[in-house]
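For this depiction, one protein chain was excluded, whereas all remaining protein chains were kept in their positions.
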Amino acid sequence: MSNTLGQAIKLTVFGESHGPYIGGVIDGLPPGLRIDTDYIAAEMAKRRSVAALSTPRREADVPQFISGVRAGFTEGTPLAFLIANSNTRSSDYDKLRGLARPGHADYTAHIRYDGYEDARGGGHFSGRLTAVIVAAGAILRQALESKGILIGSHIADLAGIKDDPLNSEEPAADIRRLNSMDFAVLDENAAAEMQERILKAREASDSVGGVLETWITGLDAGIGEPLFDSFESELSKAVFSIGGVKGIEFGSGFEMAHMQGSEANDEFAMKDGRVITLTNHNGGINGGITNGMPVVFRTVIKPTPSIAKAQRTVNYINAEEARIEITGRHDPAIIHRARAVVDAAAALVTADLICRQHGSRWLV
Amino acid sequence: MSNTLGQAIKLTVFGESHGPYIGGVIDGLPPGLRIDTDYIAAEMAKRRSVAALSTPRREADVPQFISGVRAGFTEGTPLAFLIANSNTRSSDYDKLRGLARPGHADYTAHIRYDGYEDARGGGHFSGRLTAVIVAAGAILRQALESKGILIGSHIADLAGIKDDPLNSEEPAADIRRLNSMDFAVLDENAAAEMQERILKAREASDSVGGVLETWITGLDAGIGEPLFDSFESELSKAVFSIGGVKGIEFGSGFEMAHMQGSEANDEFAMKDGRVITLTNHNGGINGGITNGMPVVFRTVIKPTPSIAKAQRTVNYINAEEARIEITGRHDPAIIHRARAVVDAAAALVTADLICRQHGSRWLV
Amino acid sequence: MSNTLGQAIKLTVFGESHGPYIGGVIDGLPPGLRIDTDYIAAEMAKRRSVAALSTPRREADVPQFISGVRAGFTEGTPLAFLIANSNTRSSDYDKLRGLARPGHADYTAHIRYDGYEDARGGGHFSGRLTAVIVAAGAILRQALESKGILIGSHIADLAGIKDDPLNSEEPAADIRRLNSMDFAVLDENAAAEMQERILKAREASDSVGGVLETWITGLDAGIGEPLFDSFESELSKAVFSIGGVKGIEFGSGFEMAHMQGSEANDEFAMKDGRVITLTNHNGGINGGITNGMPVVFRTVIKPTPSIAKAQRTVNYINAEEARIEITGRHDPAIIHRARAVVDAAAALVTADLICRQHGSRWLV
Partner (left out) sequence: MSNTLGQAIKLTVFGESHGPYIGGVIDGLPPGLRIDTDYIAAEMAKRRSVAALSTPRREADVPQFISGVRAGFTEGTPLAFLIANSNTRSSDYDKLRGLARPGHADYTAHIRYDGYEDARGGGHFSGRLTAVIVAAGAILRQALESKGILIGSHIADLAGIKDDPLNSEEPAADIRRLNSMDFAVLDENAAAEMQERILKAREASDSVGGVLETWITGLDAGIGEPLFDSFESELSKAVFSIGGVKGIEFGSGFEMAHMQGSEANDEFAMKDGRVITLTNHNGGINGGITNGMPVVFRTVIKPTPSIAKAQRTVNYINAEEARIEITGRHDPAIIHRARAVVDAAAALVTADLICRQHGSRWLV
C-alpha cells in the first residue's frame, strides 16, 4: 500500500493535519536497538520552524511511543508512535472550503477520494505528516551513525544563492557541522543572504524554492538491489513522497547531459588497499549499487505553494472559477525544514537496503 | 523483491546478457486483454539500434510467449515470455575479466554478489534487460492507448542540442508523430545535428548523453496514491531502474529552485466544464496525484559508459590498478534507445496505479 | 512484514498486552464506507468475556479512531485506531519472570527477540491483540453484509459436545441467529452442556478446547486467486495468526482421507438458472476459487494454555527446570470468544480478495 515504505524495515504512516494525532508504525526493527529520545527530539526540532523564517505554528512534536519500545530499547515487535496535533486552527481553513489552493493537493485529493477526504489543512496530504517520517528516520539514522554511516544535507541553492560545496575528500566534518545547524548552510554569508531572501519573499506575500544536496558517507560497496529496487530507485521513491519535491538527481545528475563518457565515467583506483573512484559523477552508485564512495544526491524543493498573494482558482464543489487568498500561517520557504525530512527518508531507505541483505540485526 | 515492479500489475524480470534468454512474468493482467504482436515488435524495434548511430549488435527480440496468452488475448494468469539472446560474443568480454569498466556495475555487482555474478556483458545489469521492460510495457501501453491515454517522449537535449518543445495545448499530434519515429526529435534540423554529434563522439572514441522529455496525456484527475506511492514516487522508482538514468524531474523540476510561489503555482480555471490549470509547472501532478493535465517529466541519460578510449581502472580480483580499453560493439549514445524503455516504464506504472484503484478489468 | 495482512485491504497490528494501547492501521479502504460504531461495539462485545465463563478482566474496548474517518465515513486514507489497555495488572506476571508458561509464546518470543520482548501478559503475543482484528474485521464485515455476504460461526464441538449442524440449504437464518448470540451454539441443550463443561474445567483448574465452524454465504463464484493466494491459502494464513488455532479444514476436510472420489466430488447442477453443487464437500471452493456455494471451514481451538494447575517448566533466563502455577485471571475456554476473531479474520480476507479483483470501491 501507498502509506508504507520499505521491505525489511517498514514504515506505515497515518494521520491528518487536523486530526488528534498523526503517527507511524515501524515493523521489522531488530530487538535491542537503542531509542534515544533526545536524538529524536533534535531531529524533530530541525523540521520545526526557524525563528522569523517560518510559520509560528510550533508543536512540541514529541513522539509518544505506544508499543515496541521498553526501557530505551526496541523489542523487535512493531514500534508504534503518535505525535499530537496541538495548535490546529481549523477556522483558518473554513473559508477555503471547496477552493483548490494552487500547487496543493486539495483538488486532486477531492477527486481521488470522492469528496470524503479531510480537506482541513491538507488532511493526509499535509506537510505535517513529514513529522512522522522524521521521527522514524531519526531512529534509523542513529543506528546507522553507530555503524559509521553519516547522513547530512545542506541548502546548496536557494533562489539562486549558492552554498559552498562540501569538502569532497573529507566530507564527514562538514556533515557533522551541518547536522548541528538549524539552517544547514556551510557558508555564513550565503546563509545570511538566503535568510534575507526568505524574509523578502514573505514581505512580497510570496515564497521561494531551492535545492538540497544530501550526502551519505561510510557506506560499504555492494548496497542496493538490481533493477527496480536500485539505491536510486528506492531513494527517489521515498524522496518524492515529500511534498514540494519535483526533481532528484544523483552525482552530476542533469549536467551529465552535457558531458562526454570520458568525463562522466568515474575511473577506479586503489587507495590504502580500497577501491575508490577518482571522481564521483555517479554519486557513489553504479548500476544501482553503492561503490563505496559517498552517495550524493540533490533534491529540488519548489517554492511553498501557500502564499498570501491573491490567486485564480476554482471551487471544485460548485465547479466555478474563483479567487483565493490564503491568510493562515505559512512558510515563505520550507527547504530548511524539508532537509530534516530528506535526511530521514535517506536513513530509512539506507537502513532498509542494508537489512534486506544482511538481516535487521546488522543494525544492532 | 528487487526484480519485480508494481502491485496490481506486477512485472518480474530475469536473465543475463549472455544467458540463453532474458524474460519476464507479468502477473495481475486482466483476462481478455488484446496482445498485438505487431505493436510489441514496433516498440522492440525502437529500442534496437538505429543504423550508423548504434551498436551493430541487432537482435530480432521477438518475445516468445510461454503462458498467459491464447489466441491473441490474455488469460488472466501469469503471462511469461522469453527473449532469446542470440549474437552474444562472450570472447569480447574475456579479456576484461576482473577489470571494472568505469561507469558500469562490474565492480559493484562483484561486491554485491560475492564474486558469483555473471560478469559477461554486464550480466543481470546489462542494458539488454531493458528489452523485457519494453516488451511488457508495450502490452500495457497499447491497453492504455485504447482508453485514450497516450505516452511519448522526445530527446529534448542531446549534448546541448535542443529539440523544439511539444505543443503544450494540443500535445497529442506531436506524441503520435514522435511515436512513429526511430529517432524521436520534433525539429528535423536538431535531429540531424544530434545524429552528427553522436557520430562525432564515436569518432572520438567517446560518447554523449542527453535529456528525454516524456508526456502522458489523457489521464483522468485522481490517479496516484498518497505519500510513498505517489505518481512521482512510482514513476521515478521505475525510471531509475534503467541503466544510465541519473536524474528525473517533473514539470518545471529543478527550475523551480529559482521560481517564486506565485510563478510556480499552477492556477486553476474551468474550461469546457473541466478543471484545468493555466500553466503546468507541476507536471500534471499535485500532491502525488494527477490533476488531469498532461504528466510531463524529464530524465537525464548519462553518456554511454562503454567508450573505446583507454581509461584507468582496477582489477577487482587481484586488487590492482589497471588500464582498460573496451573494444566490443558499443553505442556512442543510448538516449534514442532509452526512450523506448522510459515510455515502457511509464506505461507499466500508469497502468499499475490505475488498476490499484479500479481493478485490472479497467484496462479491458 | 509479519504484522500486516492483506493486499488490497491491509491491516497492520501493533501493541502489547500491558502497553498503553493496542491498535491497528487499515490501508486501502475506499472513501465513503460507513463506519457504524454500534456494529463495531457489538463485535467487540462478542470477543469479550461471557459472564461466569471467562476471565473477569473486562475492557470497554472501544476503538478510538485517530485518522481516516470523518462524520461516520471513511476518507480513503489510512484508518488508524487505538484500543486502550485499561485494567492491566502487571504484578500478576512479575512472579512469572523467566518462567515459560507451557503452551504459550513466552520462551519462543524470548529467543526470537533476544530477550528484549515485553513478556508481561504475553506482550505482542497476547490474545489481547485479537481485539484489533475484531475491530478491523467489523468494518469490513459490515461492508460485506451490505452487499449480501454473511459471515458467522458456531461452536461445532466443545470437548466432544456437538452442536446441531446449520441448515445447509438455507443457512442465512441460522447465521443471523448465531450472530445475535453471545455463546454461538444453535442447540440450546448443547449450549447448556458446553457451558457446564467449561465451568467444570475451571473447577478442575484446567481448560477445554473445541472446534468452530464458520460459514460465508452470498459470495459470488470466481473469488480467490490461483496458487499461493487461493481463498484457502489466504484464509488459513489469517486464521493461524489467532493464538490457540492448531488446525483448519475446508468442507469435509480431514474426512476426505476416507472418502472416494465419487463421494468427495461435488457434482454440479443448475438451479434457478444458477450453477450449484449438489453436495458441498469442497466447502464452496474449487481450485482455490469460490464456486458460489457457501464457504465452510472448521478451526480447532486448543484448550486455553493458562491453567491454574501446577506444571513443569523451565526458567529460560537461568536455564533451570522449574515449576509454575499461573494464578491470574484466565479463561477455562476461549473458543466462544475466538469465534469473533475468526469471523473478523474471514471478513478481512474475503473483502481483500474481492477488492483485489474489483477495486476497493466495490465495497461502497
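Just so it is clear, A, B and C label the chains in written order, and each chain counts residues from 1 on its own.
Here, contacts are C-beta pairs under 8 Å (C-beta built on N, C-alpha and C of every residue); 3 or more make two chains touch, one makes a residue touch a chain.
Everything quoted here is computed from the prediction, not taken from an experiment.
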{"item": "Residue of B:Arg48, B:Arg112 or B:Lys237 in touch with the missing chain, whole complex considered", "value": "B:Arg112"}
{"item": "Sole contact to the chain not displayed, among C:Pro63, C:Gly121, C:Pro171 or C:Gly209", "value": "C:Gly209"}
{"item": "On chain B, residues whose C-beta touches the chain left out of the figure", "value": "1-4, 10, 12-16, 19-23, 25, 27-28, 30-32, 66-68, 70, 73-80, 82, 112-118, 123-124"}
{"item": "Chain C, residues in touch with the chain not shown (by the definition above)", "value": "1-5, 13, 100, 102-105, 107-109, 111-112, 122, 124-125, 129, 157-160, 201, 204, 206-211, 220-230, 232-234, 236-238, 240-241, 243, 245-254, 256-270, 273, 275, 277-278, 281-283, 285-291, 300-307, 309, 311-314, 316, 319-321"}
{"item": "Chain A residues touching the omitted chain (full complex)", "value": "7, 77, 226, 355-362"}
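The rule we apply is simple: only the chains that are shown with their structure count from here on.
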{"item": "Reference chain C; chain at largest CA-centroid distance", "value": "B"}
{"item": "Chain whose Cα mean lies nearest the overall Cα mean", "value": "A"}
{"item": "Length of the line joining the C-alpha centres of chain A and chain B, rounded to whole Å", "value": "26"}
{"item": "Length of the line joining the C-alpha centres of chain B and chain C, rounded to whole Å", "value": "46"}
{"item": "Centroid spacing, where centroids are CA-atom means, of chain A and chain C in whole angstrom", "value": "40"}
{"item": "Shared interface positions of chain A, touching two or more other chains", "value": "1-4, 13, 112, 124"}
